[in-house]
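Mind looking over this structure? Questions follow.
In this view, the complex is presented without one of its protein chains, the others remaining in place.
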Amino acid sequence: MIKVAVNGYGTIGKRVADAVAAQPDMEIVGVSKTRPNAEAFVAQERGYPLYIADIKKKPAFEAGGIAVAGQIEEMLKQADVVVDATPGGVGAKNRPMYEKLGVKAVFQGGEKHEVAGFSFNAHCNYAGAVGRQFVRVVSCNTTGLCRLINMMDREYGVSKVWATMVRRGADPGDVKKGPVDAVVLNPVTIPSHHGPDLQTVLPHIEIVTFAMIVPTTFMHMHVMHIRLRSAPVRERIIELIRAHPRMGLVRSSTGITSTAELKEFAMDLGRQRSDIWENCIFEESVAVDGDDFYCFQAIHQEADVVVENVDAIRAMAGAVRDPEESIRITNEALGFIPI
Amino acid sequence: MIKVAVNGYGTIGKRVADAVAAQPDMEIVGVSKTRPNAEAFVAQERGYPLYIADIKKKPAFEAGGIAVAGQIEEMLKQADVVVDATPGGVGAKNRPMYEKLGVKAVFQGGEKHEVAGFSFNAHCNYAGAVGRQFVRVVSCNTTGLCRLINMMDREYGVSKVWATMVRRGADPGDVKKGPVDAVVLNPVTIPSHHGPDLQTVLPHIEIVTFAMIVPTTFMHMHVMHIRLRSAPVRERIIELIRAHPRMGLVRSSTGITSTAELKEFAMDLGRQRSDIWENCIFEESVAVDGDDFYCFQAIHQEADVVVENVDAIRAMAGAVRDPEESIRITNEALGFIPI
Amino acid sequence: MIKVAVNGYGTIGKRVADAVAAQPDMEIVGVSKTRPNAEAFVAQERGYPLYIADIKKKPAFEAGGIAVAGQIEEMLKQADVVVDATPGGVGAKNRPMYEKLGVKAVFQGGEKHEVAGFSFNAHCNYAGAVGRQFVRVVSCNTTGLCRLINMMDREYGVSKVWATMVRRGADPGDVKKGPVDAVVLNPVTIPSHHGPDLQTVLPHIEIVTFAMIVPTTFMHMHVMHIRLRSAPVRERIIELIRAHPRMGLVRSSTGITSTAELKEFAMDLGRQRSDIWENCIFEESVAVDGDDFYCFQAIHQEADVVVENVDAIRAMAGAVRDPEESIRITNEALGFIPI
Partner (left out) sequence: MIKVAVNGYGTIGKRVADAVAAQPDMEIVGVSKTRPNAEAFVAQERGYPLYIADIKKKPAFEAGGIAVAGQIEEMLKQADVVVDATPGGVGAKNRPMYEKLGVKAVFQGGEKHEVAGFSFNAHCNYAGAVGRQFVRVVSCNTTGLCRLINMMDREYGVSKVWATMVRRGADPGDVKKGPVDAVVLNPVTIPSHHGPDLQTVLPHIEIVTFAMIVPTTFMHMHVMHIRLRSAPVRERIIELIRAHPRMGLVRSSTGITSTAELKEFAMDLGRQRSDIWENCIFEESVAVDGDDFYCFQAIHQEADVVVENVDAIRAMAGAVRDPEESIRITNEALGFIPI
């Protein structure tokens, strides 16, 4: 059993903890919180030992009915791998602690590539993570891009990519961030930083990205335009999507044409937290035009990286060397019901 | 086993079907759809026989990969009770069919009181529904009002109620309705129609209601002001809420102060569809001031009536005569984890 | 003086009426309404004679304090040109009336090309509208595309265009339409219908368009990717935008990176109704990459077609034959303050 700690039990951390706990070859040794809020109750309800950074806050947790198992360092000492799911930039500050304690660490896409020195996507470069001490799982948007572009590159060879990302303004449980009624260019410059981020995983891909933020809470919508080295065939692409373990084809017969209806469908299917770990590619949008391939894909910003974290753990622990095998185990444990 | 059909497998119907299927003394004999969309897939995934109104549409369903069990009348003939969860006003048109086939029917709050002749809330008037052919479960807002006002009335006697309802604009899966950026007075007149609707269940309560719509997708927020016949005590009210099987106390230690955080909490607790069947009363808002009681309560518009439908079925079938017993069975079957 | 009637005094019609009234060579002979609402008050406040389709509704208008000048036919008889700003599809039904009365008519983009037989944009094909009886001003999105693509085509020659349109869900005063919290693919198919619509004005342009709807109320955001026949130069494009009478360059020094800030700026500048008649091109987004040109442009859906309607009137009346001259007169009359 790989012993896993989750440092930062928030939007990503709580999902990673549940996904890890569901794996046959992993167990959670602890999770951490900085404040005794609703998520701390949830950790306790799940039976995850709860650790805190500042032991002086222990009475505040206990006053809220939350038992504290100890300080974060104690949690880390029990772990083979820690998943650092702290807010962007905090992971870099935590790295020296992980180095000192000799614990392997998975960082998130909010950290720079240099913090880990290796940026990961299970389908693209699993082998490179095997045995590594530090690995960074790229952000939700980059993960979604990696999967699709890599699939098309293997089949047809990718000549160039143009991707527009229409991003959600705030996560569903975040009531502070906006916008309320605006499209915000973020960044206003073209290209955005997402292209270079993709190249940390797939350095040979030429890509131009465009990004904006809109007042929604779930899923980013990608407009994909991929120029290939040979003319693609629509039916073949549909086949590839259907066969891909981290892609879902949103069939036209469902009548689903929006992020909200997609969420409703995941919820109805009984997915935990209505999470959608796959790229959701709208069947009706799949189009080819000479060497060009187009589609819309929706990416659940809270979920797609969760399964990548699980695979990264498995690779780093050296437990499974075949990416397809790890992906299969991860997916089966979560009970993927096809979208 | 009480045999239950669900006519209209949409936002409410699909939830009622799952809640019924989870009961130890009930089973689903069929559900109905008018179009072969995502929800039809879900019904099939759940194993509910799917019936349609217009048998000529059978090929369209089958083309979408959905098996059709037959016409709605065939479904009704197998049922002891049908839950009519069709859009508002359609239930009235369906009533003659139910009468002709001699099937008991539960209507929803979108129908007028007269369609059933009896408006229901499990805590208020369960006994009156025992053995009845037609019962109407009042709307989500009225259900939320009934529970709280009835509880306070039994303890202190209610002199008068003022309630403001800040309503969600559209359900999460509905992408057509707005508003996008407005507060809409609905109705602009004072009082709104919600007071008289409450009186279909609790005729002796004097109540003035105010209603508006805002651009959110989950939960209505009620501002409650209840004048009592004797001065209330805050601690006692907290006790009553904690003891009430259809109320949840949103504890201040959770840090939750919004509908979005509440939804996130229900989701994290593993509730099916993140549903919140209880009135959610914010602990910090509970206040007394002489004979006046104030609080904020959030009402999940898709969920609170679901459990009432289950109790209505049990009462109508004559299976359980004690409301507390029915409520206990219903709740246990759904695995209420306390909010 | 060109005598102009406006049939349909709503979002577009009221703006066209004010723009026409501001022109030195035009006057409003009447506007029409179907209901005595706030906009009818505004028409009266402005001094526009108000006509109605159904004279039996006259008492209802008068009860609301609105004077009625007569029936729509009487208005049309006084007009040289009628601007049909009725809801999409109604214009087609009105055309026989205009034919019968021999009045020239401008239709909007909600009508099919065939209703007028000629689709108009002042910069692209003004000459073709001179003296015509029926002209269709293309939709707000198509107008925005026409201006930019035509400008680039004249300078560099356009090889192919890819345009993504992120559209507002509802107009600011429309509280019925959504979505509240979703990205809606509209249409879900690729390409969308916007490309063929552009080709009604610029038939030689090869274009692929992608479209979606988001929960905002003002401005569409276009992600533009134009492949040119010769390599563009960024500084030259900035010059062209600055010199274009229907384009505004959103300077980086303003700090504006969103539709909301742009609206605020137009409001602060004292624009009537905060209207932005120009394509708003974000300076920092203007980028060239070999033969490719990229930029973000925001299009005010209520305003950009207004000035095109004015030019169409002038062309149809045969009053001015030079498009630059008409555009200059139109803009000056509205007091364009540079964005």
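Of note:
To keep things simple, chains are lettered A, B and C as they appear, and every chain counts its residues starting from 1.
What we mean here is this: contacts are C-beta pairs under 8 Å (C-beta built on N, C-alpha and C of every residue); 3 or more make two chains touch, one makes a residue touch a chain.
Here the structure is a predicted model, which means the values were calculated and not measured.
Considering the whole complex, the hidden chain is in touch with A, B, C. Annotation: of B:37, B:200, B:216 or B:274, B:216 touches the absent chain (contact as defined above). Screening C:115, C:146, C:185 or C:256 for touch with the missing chain picks out C:256. Among C:96, C:203 or C:270, the one in contact with the hidden chain is C:270.
Checked against the hidden chain, the listed residues A:23, A:217 or A:285 yield one contact partner: A:217. The omitted chain makes contact with just one of the residues B:1, B:55, B:127 or B:287: B:287. Chain B residues in contact with the hidden partner, per the touch definition given at the top, are 162, 164, 166, 179, 181-191, 208, 210, 212, 214-219, 221, 223, 225, 252, 257-261, 282, 284-287, 289, 292, 294-296, 298.
As for the chain not pictured, it touches chain C at residues 14, 35-39, 41-42, 45, 63-65, 172-175, 180-181, 217, 253-256, 258, 260-261, 263-265, 267-270, 272-274, 337. Although one chain is not shown, part of chain A still touches it, namely residues 169-170, 172, 174-182, 184, 215-217.
Rule of thumb we're sticking to: only the chains that are shown with their structure count from here on.
Work out the mean CA point of chain A and of chain C, and you get 42 Å between them. Once the centre of each chain is set as its mean CA position, chain A and chain B turn out to be 36 Å apart.
Residues of chain A in contact with at least two other chains: 181, 217, 258, 260-261.
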